[in-house]
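One protein chain omitted, others in place.
Which chain is which? They are A, B, C and D, in the order written, and residues in each are numbered from 1.
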Amino acid sequence: MTAANEPYILNIGPQHPSTHGVFRLRVAMDGETIVDMDMIVGYLHRSMEKLAEERTYTQNIPFTDRADYLAAMSGNLGLCIAAERLTGVEVPERAQYLRVIFAELQRIASHAMANGTLVSDAGAWQTPLLYMFREREKILDLFEMTCGARLTTNYMRIGGVAFEPPAEFWPALRELVDELPDRIDEYSQLLIDNEIFLARTRGIGVISAEDAINGSLTGPALRGSGVPWDLRKAEPYDVYDRLDFEIPVGRGGDVYDRFMVRFEETKQSTRIIKQAIEQIPDGPHKTQIPLALRPEPGEVYGRIESPRGELGFYLVSDGSPAPYRFHIRAPSFINLSLLRQLAVGSTLPDAVVTLGSIDIVVGEIDR
Amino acid sequence: MPPGPTQLSGHRVAERLNAALPGVVVTATDEWVEVAPARLVDALRWLHDSSEFDAAQLSNCCAVDRHDRFEMVYHLQSLDLNHQIAIKATIADHEQPALPSAYAVYKGALLQEREVYDLMGIVFDGHPDLRRIFLWEGFPGHPLRKDFLGLGNLTPGLARFPFEDRDRPDRIMNPAPLRHDASARAQNEQDVPDDWRGAAPA
Amino acid sequence: MSSDVKSRPATPMLREILEQPTLLGGIRSTPLPVRLGLAVFALGFLVVNVAIGVLVVSGRLDGHWYDFRDLGNATAALRSWLDDRDLGPWLSYWVTALIGGVGILSFVGGVLLIGTWVERRLLAKFQIRRGPNRVGPFGLLQPLADALKLIQKEVLIPIGADRKLFFLPPILIFIPAMLGWGPVPWAPNMAYLDVNVGLLYVVAISSLAVLAIFIAGWSSNNHYALLGAMRTVAMMVSYEIPVSLSLLSVVLFTGSLQLSEIVAWQSTHNTWLAMILPFSLFTFFFSSTAEINRTPNDIAEAESEIVAGFHTEYSGMKAGLFLAVELGNALLVGALVSTFFLGGYSLFGLEEWIPPYLILFAKISAVYFLFVWLRGTLPRFRLDQLMGYAWKFLIPLSIAFVGISAVEASIFARVDAPGLIVLGAIGIVNVVLTFVLVRAWARVVGYEVPRGEDTRPTLTTAVGGLRAAQRLRVTP
Amino acid sequence: MESTGIIVAFWVLAAVTVAGALGVIVSRDLLHAIFFLILSFLGMAGLFITLSADFIAVAQVLIYAGAISVLLVFAVMLTPLVSRDNGNSLYVAPGALAGLGLAALVVFVAVDTEWAQLSGDALAARSFPDTVATIGDLLLGRYVLAFEVASILLLFALLGAIVLVHERRADAAAGAADTPANREEAA
Partner (left out) sequence: MSVELGHYMAVSGVIFGIGIVVALGKRNAVAVLMGVELMLNAVNLLLLAFARFGAAFADDAAALSGHVFVVFVLTVAAAEAAVVLAMAVLVYRRRETVELDRINLMRW
């Protein structure tokens, strides 16, 4: 609302309802339009990669909980996959199924959170968020049942999972999976065809497929732009190649497409979990591995499809029990590559919604 | 070491790369291709544009401190062909490391190279916005370097897991000797403070 | 957990509603003495009410000062008593003014306290939470506790704020919110400020709130606050026009600017203007949500964008006053919607039996519930969307409807047929016209309702990059 | 106009009005000046009410305090900080002289002249029954031509404001003035 030659600087964050954590955007505005934007992160930087160099591979698993704290299971899984590839540890089949089940449950929980906060950013006064929280809550109950923790699960291990789920886990899981599609349909009535929501999200924050690929975007941000890329299909880990599911792909690459891709993915995840429950064999849940893993000197880049995209672990071993170099390829950090390009020229509400649709987790950005 | 399930053999990539851009490849193993740092961008652009490799996306890039040099590792991937290529570039200068920026080819390098600059101190020439990202301007040093905090010979790393027992092979995954300076390591093995010493320069 | 999934109702929401504890179940679970006590209480309540009903029907109350159906009678009686004592004309003025003022203030204050609780409870119900339930029975004292907490808080003034102006807005914004209640008639004789330009008065008073909001945003020395203030000012100025235009139709039919006359017109014609002027009702309601910052038009304090808008920097009781005014404005809009469109205190003759102010209060509560419901359901518009909606859509259509209702009002004044029939015909015509014109104008403006099928993601099992994306785009 | 209430009301309102107007002169900040001006407008509306002009009083609040002041605020906010001072120009001395002279003259004349006016009971008896209806009749009856001219004037003011601040797309680099504000001008 001021003249063009007078920069109107707005600090969004580090404490702001729509930054989903301690994340700061420094925005130069002209009226409601953003003319320049700078992203300031690092408030949560714990130098995990440095700390990890002094811990064994197993000791590093809790760090992955705290990196992407909304998808701790996926973080665990990523590190385990990479470390198993480095050490050559075999994983029992039952453990692989358990991992798939928990990773997919985590995906549902994380997507519920992402979509709920996105709708909150669009202005719905927390109702969708709390509805999504209900589903997430049930999933976290399942986690608690299994490993005692809800958020920082630390459940997966190199060579399997830490615990066999208790007996009451399975009926609860079945009930949840039976009920979830109904619930998702119900939310779709509230949200997906809501005209205000459509007006706020259609055609906003459009990322073309070319930009998305070139900008290293992965996960729903990439799929929302119409690129059918999912590591569960492209490079199947665990038992994903035995399960029947589909990749949802957006049409225009806007905020709404990313939202809908997440919505659809939760449905596909329930499908996966249902099949996994059917197929899961009996057997050990874990390979016994020694306390100190001393992998051969070498390096490996292991990656999985986390709820936010390609979660990669680049591990370099020098033969000692600790990794020589431990690098996390954090999807929500790299997905921000295009944020400035998206935000500049759009209005403040649009930028907020766009940021929400990219679905950042500050723990993972800062590590 | 098995490369990833979809990772291309470094030899194959190196062969094609060398044919197109003679002299660009320094070494190649089964896993990666090491290119000359000065011509890194050329190599990346060629891989990006070639229809055979179609390395459309820079999946990951990070640096490894090898005590006397830096290794920059780029994991490229083709979504259409569903394969992965690992490219490395060695920076010999450990004091003032610099490398051309991959931003010209991959926009996704924007934040990743800023991160590497912040934590490793590698300067990327041609990067549009090279500032520290996680740490504040003026932070002393680059924490991911092995000589960070300047503790002389003491470098991070875990030479021996505390509960590890050389006499019971079932508690050790791989009792083979270490690659780096095995004799020195063997001497220090029982010395408790030096347990936390990392690998010495090769 | 172990219950049979198949035998239960289809949607989870329905299931949850059905599984709510019912009244019958609650009665069954209470112990017998309590049940007996409740029965005696209910019986006594019934008896007392029947007695009052008999009293009312017999007509013994009519016109007396103790006629509880219209507290205006009592005040009038007091005034005449004072005038008889010959104490000077100013005394009766002051006494009645004080009574009215205190009455409005205490009513609004009480309703604010209850309203906060109701809003929070209702939102909690919408959001499958419990809501305030700790302080007092059912958490009813929670608003009081909140107010106490807010009063205790330190007075913070941001550095660089305009200190003189910073203290004004919480008071300034409170004044119009209170003054607006003046002309609202609660019963035939029960209006504090029944001026003959009441409608215009309400519009004028509501336009004053802009200034308080602007001062708040400007004096805070905060960019969020200023942004929120500018948004508010822009919105209020543009939405005042549709509000005025929609009320113009009301005036055309009722032929008066006096609020009691408007209610009396609806009462004598046994109709609600909502049935005759549906579009005006919608315009008034929607524009009012924009003017008082309620969802879906709460962009002035859009918390996900500009934190709290113009009152970002206010803390303690000053913020409390802003919040109270926000709620009070919702109630005021409820009162105005009821008065202009829903028959005010009248309810098709029932106001003879039930105290009319209770009827009006019920209507206000209904509108207020609608506000809370909207808040619990809808996302927020963007500023440019809202402005575009006002200028491109509401204002042209409102002007069209002013013309239409002018024609209809003149027909109504000239046609010599029973009023109800003519009004019914007009109402039907207007409903049809609303649908037709809204559709047609939407097409003229170029707005298309998004279709659900176009928005669903494509499902595929093959992975790929750019080429696969292009392939998918060609053959979805 | 002899009852205590109206006398008190008159003096209070007159004081508020004049104080607001003086505040416009003395305040340094242009926005403060606008707020003083609004105070003056509101006091003026009160004076109108003491003159039994209820419709005009409400219209005064609606138009001056509600609309014109918002326009002023917008105009100030659309210009940058540096031009927000309320400084005096070279003409302040002659202006003050002229203004004070005129005010003194009018006050002197007003107080000193014997006006042919109603007063006392005659004035109280002469109250307007329904100002709104009569004004409406007059506007669409006796003064219909003036009414039409006024509406044309408003229309042209609207168009003029739009034309003045309208930016061609090419000029509107980086949205130098955003559309809502322009619309405000037009309003």
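Simple rule for what comes next: a contact is a pair of C-beta atoms (placed from the backbone, for glycine too) under 8 Å apart; a residue touches a chain by one contact, two chains touch by 3 or more.
These numbers come from a predicted model, not from an experiment.
By the touch criterion stated above, the residues of chain D touching the omitted chain are 1-2, 6-7, 10, 14, 17-18, 21-22, 24-25, 30, 33-34, 37, 40-41, 44, 47-48, 50-53, 55-56, 59-60, 63-64, 67-68, 71-72, 74-76, 78-80, 83, 85-96, 98-107, 109-111, 113, 115-120, 122-123, 126, 128-129, 131, 134-135, 137-139, 142-143, 146, 150, 153-154, 156-158, 160-162, 164-165, 176-177, 185-187.
Just so it is clear, only the chains that are shown with their structure count from here on.
Least step count on the touch graph, chain C to chain D: 1.
Looking at which of B-C and A-C shares more C-beta pairs in contact, the answer is the pair A-C. Most remote from chain C, judged by the distance between CA-atom centroids, is B. Centre-to-centre spacing of chain A and chain C amounts to 41 Å, using the average Cα coordinate of each chain. For this pair, chain A with chain D, the centres built from the Cα atoms lie 60 Å apart.
Counting partners per residue, chain A has 1, 32, 213, 227, 229, 234 as the residues that reach two or more other chains. Each of the following residues of chain B touches two or more other chains: 56-57, 79, 82.
Across the complex, chain C meets chain D through its residues 89-90, 93, 165, 195-197, 200-201, 203-205, 207-208, 210-211, 214-215, 218, 230, 233-234, 236-238, 240-241, 257, 383-384, 387, 391.
Those residues of chain D that touch chain C in the shared complex are 3-5, 31-32, 35, 38, 54-55, 58-59, 61-62, 65-67, 69-70, 73-74, 77, 130-132, 179-181, 183-184, 187. By the touch criterion stated above, chain A contacts chain C in their complex at residues 1, 8-11, 16-18, 29, 32, 119-127, 130-131, 134, 171-172, 175, 178-179, 182-183, 185-186, 190, 192-200, 202, 209-210, 213, 223, 225-230, 233-234, 245-251, 256-257, 260-261, 264, 347-350, 352.
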